[in-house]
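Removed: one protein chain of the complex. Kept in place: all other protein chains.
Presenting chain A:
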């Protein structure tokens, strides 16, 4: 896994400092939840980690980054474009191969949307779009997951299934979450961000929801 170690990191946007100075070290095998108010700097921190990891990570950004005109299949397949040759990828754009079709159908099945494989991303609902981005991240099979509110548009049961699946599939993960119970349940380390600084950093086992609420 690409190591993520920030020492005194700062980031500015339009002349205003939004993150840091901040020191954070993500260890191999950890599942870290980033919590905090919106605008605290979580999204910026996820972006910085992605850059720091030299893109050797599966990223689920908040705006998902789907190609709206392409069907779900191709949006997921984009996670592994680097694995194939130019002609293979170009051909897949026109007519996908059977092995890929099967693999992606199975993956979509786990996310509960197998029947949507050939629907263009533009005509999906918010929750379905979010699952396509999750599917792409899973298909990418990077050792590290960086996700920014990946389950915000999913309802109860599905949100739990997806979260469970994500921490199972990725050996290491950093997930920004606004749902405190989810964070405590699926992550083993909670990092609270307030005004661009680390305001809380503790194992999930030692925290209660009330401890986290102080950040808000």
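We take it that a residue touches a chain if its C-beta (ideal position, glycine included) is under 8 Å from a C-beta of that chain, and two chains touch if they have at least 3 such contacts; residues count from 1.
The working rule: contacts and distances are computed from a predicted model.
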item: The complex's invisible chain, by UniProt name, from "STAS domain-containing protein", "Acyl-CoA dehydrogenase", "Pirin N-terminal domain-containing protein" or "Phosphonate transport system permease protein"; value: "Phosphonate transport system permease protein"
item: Residue of A:31, A:52, A:116 or A:140 touching the missing chain in the full complex; value: A:140
item: Which residue of A:4, A:59 or A:124 touches the chain not shown here; value: A:59
item: In chain A, positions touching the absent partner; value: 54-56, 59, 61, 63-70, 74, 78-82, 86, 89-90, 93, 136, 140, 142
